[in-house]
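To start, I am sharing the structure in question, which I have written as structure tokens.
Of the protein chains in this complex, one is absent; all others appear in place.
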Amino acid sequence: MKRFTRDQMAARVARDIQEGAYVNLGIGLPTLVANHLPKGREIFLHSENGLLGMGPAPAQGEEDFDLINAGKQPVTLLPGGAYFHHADSFAMMRGGHLDICVLGAFQVSATGDLANWHTGAPDAIPAVGGAMDLAIGAKRVFVMMEHQTRSGESKIVPRCTYPLTGVACVTRVFTDLAVIDITPAGMRVAEMVEGLPFDELQRMTAVPLLPPVAALGAA
Amino acid sequence: MKRFTRDQMAARVARDIQEGAYVNLGIGLPTLVANHLPKGREIFLHSENGLLGMGPAPAQGEEDFDLINAGKQPVTLLPGGAYFHHADSFAMMRGGHLDICVLGAFQVSATGDLANWHTGAPDAIPAVGGAMDLAIGAKRVFVMMEHQTRSGESKIVPRCTYPLTGVACVTRVFTDLAVIDITPAGMRVAEMVEGLPFDELQRMTAVPLLPPVAALGAA
Amino acid sequence: MINKIVASLDASVADIPDGSTIMIGGFGTAGMPSALVDALIRQGARDLTIVGNNAGNAEIGLAALLKARRARKIICSFPRQTDSYVFDALYRAGDIELELVPQGNLAERIRAAGAGIGAFFTPTGYGTPLAEGKETRLIDGRNYVLEYPLHADYALIKADRGDRWGNLVYRKTARNFGPIMASAARCSIAQVREVVPLGALDPEIIVTPGIFVQRVVAIRDDAVRAVAGAAA
Partner (left out) sequence: MINKIVASLDASVADIPDGSTIMIGGFGTAGMPSALVDALIRQGARDLTIVGNNAGNAEIGLAALLKARRARKIICSFPRQTDSYVFDALYRAGDIELELVPQGNLAERIRAAGAGIGAFFTPTGYGTPLAEGKETRLIDGRNYVLEYPLHADYALIKADRGDRWGNLVYRKTARNFGPIMASAARCSIAQVREVVPLGALDPEIIVTPGIFVQRVVAIRDDAVRAVAGAAA
């Protein structure tokens, strides 16, 4: 079966980010999205550790370890960017000023609950960082994840079994198989990977899905 | 009877302001204190509208109406001064970072309640400004006022009859007759204007006063 | 390309509907966006709720807006000034509603709106008439009053320089309420003395990052001076 690669997922997320959007890309998979933002489109990348207008990684040898992103990797600042302290940075997040954040996830529930910070494993070192602030703060919360775990379990679940990051906060889920919206009516498929029948997607998803609106006539 | 002039009161308050103190001088009478701070003593004047390190009034013709104090008069900034916004300015006040504020008052109660923003007159336009923040924020709250109203009533009262600015917040009262501390034991006279007998001061004060500690032996 | 620079004062306020809640920056006339307020008067929106520190001076800016009877209510800390006769008359006649807020609570409520805080316990005002009817709580031996955020539909603020992304820097104590009001409104409009090219503002000194600003409009330097002069 055909699946979106990680870069294809990132490119698909990037397509949904309009010009002028203030965007936070979570650590891990979501950072890939930056590589796929159209060059001509001005998009403002926010990093929780106190910058807006984040640019690409610096050339090797030009790293400045006072200029890093949330993943603690060296980055650059675009002309027009700004620095600020942590309380101001999280005011931007909590205050609803970000248009979009893109987060990785362990699980997303049918009602948009997000679990992405802890597997619940008793010996794990818990660490939450800014995930809970992003989950509840941005106007739209995009989740970017594999559709299934390595052992083939659906990461879209009726109720999260892992500890929650936020309640009813996810707007849209981008997986390697489909793009799915959390709507008041339920989870509605917006797009599927080419050639994947809706029934097959449903079979791999532990929550009842609504078919794409465009496909309703054919359903 | 001898009374402290306004300038003498201001000079007396100034004597209680140690080097290095962060101080806010309220509008009206307290602004006089700035003229009496010893030249060699570095004292940091805060103004609620967003500056620390306030200097003296500018020379005539050199006023900058973007650089004003809480009374909206042009001021100057000393080298080492700083500007900040209103939330940060009041964080300094509310957060207990000011060592001293000096406020005018209509009434001070026996337990240090302060009334200085409203006479309760029904046709008055109410206006509070930063008085309530200063009253509860500074480590020590000095009140500077005439001992009596023009009609001879004590402004030190068992309970304020005017609307309160703050509860149990005043530390020390400087009047034209005396310096009086609010202590757990009651109002204790620290100093009196030269030649004023304690009994005479008590007669003009509507709250029982404790005599100066130095005078206890003689009492 | 994102360009938040608006060509004219009038265009910058054209869409403000009747009934809006509008924050207006300034402490007295320092930081008062008089050019924007004048544009708002020309625009004609009425039944406004105004949030600001004062209630206008003489008959310029905010006072002129009040005189034109465009405001239903004002939320402020210090309406009474030597030259606030326009407000005074309206208030005495019962023609404007006043919500009086201690200045620090006003600033913190505005900041809370921008920062997504649902409510906060403040010691300011406890035991005073301005806390009457409000929830109180004893925390660690100190008494506090619960206060709620103040949101706005629009913020009109004055800054010194701005760029096309909406980044702003201010001038001296004219900064006052500008940065927090910019964060608390759905649409924040800044009048600036000078529009500068992107990148001209050092990222270390930007006070209001563009995320909080939707529109920037330049006014001629002499206009700023005239406003400052009028304040004296």
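Brief remarks follow.
Every chain is named by a letter (A, B and C) in the order it is written, and numbering of its residues begins at 1.
As a working rule, a residue touches a chain if its C-beta (ideal position, glycine included) is under 8 Å from a C-beta of that chain, and two chains touch if they have at least 3 such contacts.
Just so it is clear, the model here is predicted, and its values are computed rather than measured.
For the omitted chain, the shown partners it touches in the full complex are A, B, C.
In the complete complex, the residue from A:23, A:164 or A:179 that touches the missing chain is A:164.
Among C:79, C:102 or C:123, the one in contact with the hidden chain is C:123. Residues of chain A in contact with the chain left out of this view: 47-51, 63-68, 72, 77, 83-87, 89-90, 93-94, 113, 118, 123-133, 136-137, 163-167. Where chain C meets the missing chain, the touching residues are 108, 112, 115-123, 137, 139-140, 142, 144, 148, 169-172, 202-205.
The set of chain B residues touching the chain not shown comprises 19-20, 22, 42, 44, 46, 51-53, 77, 79-84, 87, 90-98, 137.
The criterion applied here is as follows: only the chains that are shown with their structure count from here on.
Work out the mean CA point of chain B and of chain C, and you get 29 Å between them. The mean-CA centres of chain A and chain B are about 55 angstrom from one another, to the nearest whole unit. Separating the centre of chain A from that of chain C, both taken as means of CA atoms, is a distance of 35 Å.
Multi-chain contact residues of chain A (touching two or more other chains): none found.
Within chain C, residues 111 each touch two or more of the remaining chains.
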